[in-house]
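The complex appears here minus one protein chain, its other protein chains still in place.
Per-chain residue numbering starts at 1, and chain names A and B are given in the order in which the chains are listed.
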Amino acid sequence: MDFPQNMSMEEAFALAEAEARLNAALQESKVRFDKAEMPNRLNEDWRFGRPHVYAREWAARFKDGENCFEYVGFDNSDEHITRLTADDEDLRQTEMLMPTIGSDALLALHLKRFGDGHVLYIEEDTKEPICLGYGTRWAASPSTFIMVAPGVKAEVAITYACLEIGYIFATCNIQVAEGAELKVRVNTWGDGADGRCMLITNIQNMGGKVAHLTEYQGLRWVREETVAEIYAPGSETKLFSANKLGENAVLDQHTKQIHHAGGATSDLLYKNVLDGNATATFAGNIYVAPGAHNTDAYQSNRNLMLSEDATVNSLPGLEILADKVRCSHGSASGPMDEEQLFYLLSRGIPTYEAHQLIADGFLNEAIEKFKG
Amino acid sequence: MDETPFQMDTRGAFSMPENHKYDAGYGLTEETIDYICDAKGEPDWLRQFRKDALKKFNEMPMPYHWAPEGIRNVDFENFRYYLSHGATPSRSWDEVPEDMKRTFERLGVPEQERAFLAGVDAQYDSETAYTNMREELQKQGVIFVNSTEGLKEYEHIFRPWFGKVIPVGDNKFSALNHAAFSGGSFIYVPKGVKLAQPLQAYFRINSESMGQFERTLIIADEGAELMYMEGCTAPQYDSATLHSGVVELVALKGAKIQYVTVQNWSTNVYNLVIQRGLAMEDAEIRWIDCNLGSGLTMKYPAVVLQGRRARGEVVSISLAHSGQLQDTGARMIHAAPETTSNIVAKSISIGEGRASYRGEVKVLKGMKGCKNNTECDALLINPISRTDTYPAITVNGNASAVQHEASVSQVDEEMLFYLQQRGLTRAQAMSLAVNGFINDLVKEFPMEYSVELRRLIDLEMEDSIG
Partner (left out) sequence: MSLVIKNLHARVKDGAPILNGINLEIPKGEVHAIMGPNGSGKSTLSKVLCGHPDYEVTAGSAEMDGQDLFAMSVDERSRAGLFLAFQYPVEVPGVTNANFMRAALKARLPEGEEVDAVSFYKELRGKMKQLGMDPKFTARAVNEGFSGGEKKRNDILQMMMLNPSYAILDETDSGLDVDALRIVSEGVNAMRAPFRSFLVITHYKRLLDYIRPDVVHVLYQGQIVRTAGFEMVDYIEQHGFDFLKTSEE
């Protein structure tokens, strides 16, 4: 190990210790990776995910050397943001314990390069959204930690840019304290080449209000795993997604709304417009634990099909083990409504523009609900 | 609350002493198959067919990656695969051996036959004890026999469709059935013949550790129509019993088949059944399915909509009390344009009971103008009851519409209070509420069945709440 010239013994000792911890952590990640099974076709959480193609390519990319560049927009909120460091043992443990939906092995790959990313500890209301951004042309694996203190109102916007053939494997841990309000808008985009993204999000709601929106565009392949865990009565958790998918796009979204505590509400609305030979998979699950009585939980997946080559797989699941639960889910996939189209045409709007307006309006419904 | 395990159909909870001429013993091997084939006097092709299926069965994995946990307890070594008095059914109740005759009389089968049925097939353990059909139907060319007789006497009609809707290698349990099948019905309704009254099969398991593998094939020729009903009961034993039937339906152009099941096995029965129908152009297949009994049921009646404008429907009621998992649902495969399907499923979970809906709806590539509508509603009676919904929907293209709605609810306390204030007991009030919940579906069953269904639900409510 090379120590800087003018370092004191204490500093050198601390640095050596940190490095030892990091090595141990890397070793632990490796063990976890070796133990975890790579996603395969018998794994129900990858039922339509074609893991034999995508997950393997992913693992291969992350085994190679990385070439990541990132940018961060601080706006007016420097005081809330710190850089994540590789030796932050607590946060590494947090990430280690993140629930995945069938991607344990892939998360372990991500943990091996733990250290990129940001920590947001928000103790005061934000006037404007805190903006974070990450981009890559090869491979990046940023982690974001957002913690909102009791009673604080905050907004965060995260952008991931998968340029050219860039792969981003991002994790996001969100913790919202009692009475806090948080809105997180995640925009992931590619330039239409072969950008791919995997986004694992864990929301822990301790009695606050959370709204989370994901939007994807211009990407070849996306896997989203969003787990919302609800720990306190009075919590409100809202999950949204709004996506326009074109030629060759594959979107594979998996969500869980886990009600550990009763007396809370969760609501999910995931909408897609599919064109070309796009494929969208939505596999959602509402789990209401034994004793989590008086839960209100909703889940809805809507798909607007614009092309005869598009495919939708929708698996909206419920598991209810408690009493006095109001719970429903719905899934609808179909073509554009003929009457809506006729109405727009009858006002002189040409067919192409009418299609665009209706498709945008279809997605807007989710975005507007996110905005509240 | 009553702690004893609940036995719903009090009429089914009895057993007769065992009195078998043929007993293949425990476990399924090539020797077992030879024993079954010898007892049934089957041709060589069928013997080989069964042995090939056995090989497949042994090779295929259990569906652990998606099936409910309880299926891990199924031990194929601990079942008896063939028990019978002989393979020739009687045409008259007078010729049926006394213990079997008394069994079916207690279950009300001959009485129902006289009252409203066009024909009856009564199976006792592995073989059919009695089959008969009204004479006028025979004259119209309708065939209604058990599967052994069907393969012997009507091989030219049976064999071309045998294993075509549900192939041997479809899954482990279809391979099992192809290897060990015995009993079940073979029905052929000729072109344009419409049966005014239903045909009925009654499946009775009497013996301990029995494995019952009935095999049913129903072919409705062009424009033909029929309704087929099956009922199932067994006495309660400590050891497990396996019921793993295969039912194939073929509705040719413009034909209409309705298949009604009221399943009320005792809770030591694993009820793992495969039911699938093939609907050709303009044909219609309806599964009307009611699962009340069995400790673990896995059953997802399917319709493959193979011809243009074919229609498929599943109406499903399931009731799970403590110690029961009803994993039921439906599958609809839209393999032709302009096909429509409808699924309505309602479940009730009582005590620690668990009812799950598992469904698959698929619109294949290039199919235009297809429509599916699915509605699943679950009612939870107690705070410890559980319900799940696991639908899987795949839609290809922009010319079909698929919609799925599900809800979970409880019995409205205000309503119970209102009814109790008017003098009803809590159990009576609950029973009224539950009957109200499934009322629109019960109407789909033939009258005689729906009366019985309501009676069973009343009994159930009294037992779990009263």
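Rule of thumb we're sticking to: contacts are C-beta pairs under 8 Å (C-beta built on N, C-alpha and C of every residue); 3 or more make two chains touch, one makes a residue touch a chain.
It should be emphasised that the depicted structure is a prediction, and the values quoted were computed from it without experimental measurement.
J.: Using the touch definition given at the top, which of the shown chains does the missing chain touch?
T.: A
J.: Using the touch definition up top, pick the residue from A:Glu44, A:Glu178 or A:Glu365 that touches the left-out chain.
T.: Of the candidates A:Glu44, A:Glu178 or A:Glu365, A:Glu365 is in touch with the missing chain.
J.: With the missing chain put back, which residues of chain A would touch it? List them for me.
T.: 338-340, 342-351, 353-354, 357-358, 360-365, 368
In this section, only the chains that are shown with their structure count from here on.
J.: What whole-number Å value describes the gap between the mean CA coordinates of chain A and chain B?
T.: 43
J.: Spell out the residues on chain B that touch chain A in their complex, using ranges where they run on.
T.: Residue list for chain B touching chain A: 65-66, 365-366, 368, 378, 380, 382-410.
J.: So in the complex, which bits of chain A are touching chain B?
T.: 42-44, 47-48, 290-291, 293, 303, 305-336
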